[in-house]
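Below, a portion of the complex is reproduced, with chain positions unchanged.
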Amino acid sequence: MTLTVTPQPSSPLTVESRNSGPKQPVGLAEKFSRVRQATQALCAGLSAEDCMVQSMPDASPVKWHLAHTTWFFETFILAPHLAEYRSIDPEYRNLFNSYYNAVGDRPLRDKRGVFSRPSLDDVYAFRRYVDDAMLKLLEGDVSAELSDLVVLGLQHEQQHQELIVTDMKHGLWSNSLRPPFCESPSKAPNGNVPRLKWHRYPAGNFEIGHQGQGFSFDNETPRHTTYLQDFQLASRLITNVEYMQFILDDGYRRPDLWLSEGWETVRTPGWEAPLYWERRGENWWDYTCAGMRVVSLNEPVCHVSYFEADAFARWAEARLATEAEWEVAAAQAPVEGNFLENGTFHPVATSDKDAGEGPVQIFGDVWEWTQSAYSPYPGFKPAAGALGEYNGKFMCNQYVLRGGSCATSQSHMRASYRNFFPAHARWQFSGIRLAKD
Amino acid sequence: MTLTVTPQPSSPLTVESRNSGPKQPVGLAEKFSRVRQATQALCAGLSAEDCMVQSMPDASPVKWHLAHTTWFFETFILAPHLAEYRSIDPEYRNLFNSYYNAVGDRPLRDKRGVFSRPSLDDVYAFRRYVDDAMLKLLEGDVSAELSDLVVLGLQHEQQHQELIVTDMKHGLWSNSLRPPFCESPSKAPNGNVPRLKWHRYPAGNFEIGHQGQGFSFDNETPRHTTYLQDFQLASRLITNVEYMQFILDDGYRRPDLWLSEGWETVRTPGWEAPLYWERRGENWWDYTCAGMRVVSLNEPVCHVSYFEADAFARWAEARLATEAEWEVAAAQAPVEGNFLENGTFHPVATSDKDAGEGPVQIFGDVWEWTQSAYSPYPGFKPAAGALGEYNGKFMCNQYVLRGGSCATSQSHMRASYRNFFPAHARWQFSGIRLAKD
């Protein structure tokens, strides 16, 4: 984790809430409090029992997310930087470690669901205890190094905010009662999705990677030159109705459309639609954070794996974009869209009135699978110590997704952001944008 | 499930509490309330989060036990016998089915831990709702058939009381904090465990199986003749210190002591002691319902599999008893011992002063593995309908255990009772009594 924050009075860090009006510099303590409170606001409607659910090894209980994000501040900031700090419970050090070998042992990932103790109340007490210590630490002079660590901790917490939504969605769906995660219905789709068009980009050398202003993760650096051939990018995301055509055309039954490993993945569990889709009579229904409903035709298709995105693209005689192509196209776009702050927790349909010069729906709604395997950028150097385990060690057999989703904080997103998941993963809000040569 | 209850005024059913003083006939409604309350009393110290834990596929969450036992009364008694009965939630019918194919679908057994909804409060409300309906049903004339079903439901609930203890013990132990299930320490062991002696039984034809008075499960019937050779039975259970000698003598490293499948079972996960034992420096510690403590030498060894019991017996140049031998020896013994009602949730050491004519520790403390595969008795007939799935369909690749444990209700036990588990199971309170030719 190489922090590349360049503190500048006029370049506020990116953790402000969305509609903060005329920009006022916000202090670090205030930023800290806002992000921490936002996490708890997400969980306000969940019971202690809900927060225990671990419905598959890839997902974690919400209680674990609440504790682990707190552990991060304790382990990497309070323990080394606040002399008088004493842990509320020394056992938490191992209990809430995720994957940092340098920090010590930890429970098996797929056993996080057995932790009834500490209770949710105890975890909230742990949060308050750490928050109090953090605010005390931030009262005084804050070194650049410390400030960078705090910002990293907040970015880390925002990542777990997204996982709280996706893991809890999966957990509640795993219950045959299919209870909703939230009451807010997703926005009604409007009438017209514009026809899919192609935006052309000429070949040449381009710079990609983080610019050096504001925060970024180490995997976005160093900024570097890459050569791109001519390419075209679709003007919008693929919709549910377009994806249904793929299904109707036997998309899930034709091996010629699939990567070999994708074909195995599809056949073994018998996939025949995106995750959360369910056929009831004539209709496809899907499970949303607001419960079961008929699939909305104009919304972006969501909860597809890399394998499905790739097969769809082949069927459509197109391909997925590389991450460099995507970043070049996204560089001009404002970081606006349907983000976590909207509270819909679901992608929404675009319409003619949203159309601009370039592609729309670049940010928010759904993460866009790229065809790029997750690899180090030329010259990439992970940080020394435990924080070096944050990103680099996962650069194998995963694929890059770009743009953020309806479960991502707007203040967390930027054009150079690299998310990554294995090719079979479907429980994130992941969708499809096509590209062509 | 062939019910063989023969109602007799002088032969009260077996669900009274232990110290009921001079026997007074207790009405069925009163029995019902006592058993149902006893279940909830067991869970009084558990949080809603504790009641969610499923730490392995063989164990179920306490909340599930609370709901499933209630479902049993609703499905097999209220629905068919109380005309105006309406379910509190029709979804519960499938949600809390355990394994009755004739009743319909059900969630996968290893996914019972994902059910945050209904909440524990909802499950308690379900219990109250069903209890009210049951008491209403029991107010009027109760037919013999109905009475038999109610008694069966209570026996079923008592089985789940035991599972609540063993599953929750496993669940809390799976938490690296090793929190206790209860505050009550197990009784301090007294000084002297009597030397192990052998009681001799001459050959001949014997009757085993349920006598026809009071309740029994269908698998205890019909009572039938069997021929036994001369045999000897150990005067008491094997103790921890005796088991330690087996360990010290490389008992877990000598294939000649083990059944072939047992040897595979031991080697794969690397067992080297009973479940819940943990080496800390020079000492063995074990996890009890009251938390971690040094292994108490004189207590009966507990949480061993059939494979371990069999290997220990071979090492000791003895064998396990058959279930018929055990039952013949137990026929004279009073059904007394260290049962659930004691609240220790742990086996206790015997002492000279407990010694009598025959073997001691026959009932309570730990289930005693027999060498008998679980098979139908000659002439066995399971009941028609869904309740026929109660016992018979499990008569394959399991072994019979006898005598009940510290987690079994005294009122649930009798000499003819046949418990059964697979040869590798260790999370029940299961121990060892030796036999010889």
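Letters are used for the chains, namely A and B, taken in the order the chains are written, and counting of residues starts over at 1 for each.
Rule of thumb we're sticking to: a residue touches a chain if its C-beta (ideal position, glycine included) is under 8 Å from a C-beta of that chain, and two chains touch if they have at least 3 such contacts.
Computed from a predicted model, the values in this text were never measured in an experiment.
*Asks:* How many copies of the one sequence build the whole complex, if 2 are shown?
*Replies:* 4
Keep in mind that, in the parts below, only the chains that are shown with their structure count from here on.
*Asks:* How big is the gap, in whole Å, between where the Cα atoms of subunit A centre and where those of subunit B centre?
*Replies:* The computed centroid separation for subunit A versus subunit B comes out at 47 Å.
*Asks:* Within the complex, which stretch of subunit A touches subunit B?
*Replies:* The touching residues are 47-55, 91, 94-95, 107, 111, 113-120, 171-172, 174-177, 179.
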